[in-house]
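In what follows, a single structure is set out as structure tokens and then discussed.
Heads up, one of the protein chains got dropped from this complex, but the rest are sitting where they should.
For subunit A:
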Amino acid sequence: MQPFTVLESLGCALPAANVDTDQLIPARFMKEPRSVGYGQFLLYDVRHDEQGAPDPEFILHRAGANDAEVLVSRRNFGAGSSREAAVYALVDYGFRCVIAPSFGDIFASNSVNNGLLPAVVEEDDAERLLTALGDHPAEINVDLVEQRIRVAEVDVPFTVSPVWRTKLLNGWDDIDMTRQHEETITRFAKDYARKFSWASPQPPETNIISKG
């Protein structure tokens, strides 16, 4: 994964609370293979009317939005389902950072696994950033080394868990990290199976073999 250090880009303001994963990508699009590019589904029902016509006023349809890599929103961003597709939609659209006062837990860890930084700011600071960005994509600087965000005169700190920061700074992948512990895992599994023998599921005597 591409390491994340300092991002100098355009930011979009999405001034809404509880932007849940069902809004980020409606479930009906999730049967598509990733190769089609999930960016087209991002916030689909929010930015299109019932006939599928795009709302020209919506921030993602403003000039410059295609180049934006940062999204600023309100509290509880990414609440709801565990669908990683919500992160794919953001990442495939081109976003590398979302800034909000709080995030859904699963969404935040999914983000980090895809190189997307979930930056947590104070509620007041989120409002200042939203105001500074206004209703058009505007310049923004996100510095993961210093943990600061700048838009024009506004300069605010953000937090991210130290573990996630390290992963993002280095562009690390979990599976690589874990396989270094293979021996420890094998030893643990053996001990565990002895200690909690009943926890290994035994198929019932009259098991059914499902073909699907």
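By definition in this document, contacts are C-beta pairs under 8 Å (C-beta built on N, C-alpha and C of every residue); 3 or more make two chains touch, one makes a residue touch a chain; residues count from 1.
Operating definition for what follows: contacts and distances are computed from a predicted model.
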item: Listed names "NADH-quinone oxidoreductase subunit F", "Na+/H+ antiporter subunit E", "3-isopropylmalate dehydratase large subunit" or "Sarcosine oxidase subunit delta", matching UniProt entry of the absent chain; value: "3-isopropylmalate dehydratase large subunit"
item: Which residue of A:N66, A:T131 or A:T184 touches the chain not shown here; value: A:T184
item: Sites on subunit A contacted by the missing partner chain, in the whole complex; value: 16-18, 20, 22-23, 26-28, 30-32, 34, 45-46, 50, 74-76, 79-85, 87, 102, 104-106, 109-110, 113-114, 123, 161-163, 166, 174-175, 177-179, 181, 184-185, 188-189, 192, 196-204, 208, 210-212
